[in-house]
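What you see is the complex with one protein chain gone and the rest in place.
Right, chain A next:
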């Protein structure tokens, strides 16, 4: 039982890490705001606008 829990935790850590690398590369490819570290006003406005538009 303990072994299974251990394996699940290890798998979760590796899974999350793998997903983050995949996401980072995908966002980097997009470039621009998606790739940027900052959470600036323009970025927030663009996100808000995307949600608002119907």
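Here is the rule we go by: contacts are C-beta pairs under 8 Å (C-beta built on N, C-alpha and C of every residue); 3 or more make two chains touch, one makes a residue touch a chain; residues count from 1.
Note that contacts and distances are computed from a predicted model.
> What does the UniProt entry say the missing chain is called, choosing from "Spore germination protein", "Ion-translocating oxidoreductase complex subunit E", "ABC transporter ATP-binding protein" or "Ferrous iron transport protein B"?
"Ferrous iron transport protein B"
> Considering the whole complex rather than only what is displayed, give the residues of chain A touching the chain that is not shown.
2-3, 6, 9-10, 13-14, 16-18, 20-21, 23-25, 27-33, 35-41, 45, 48-49, 52-54
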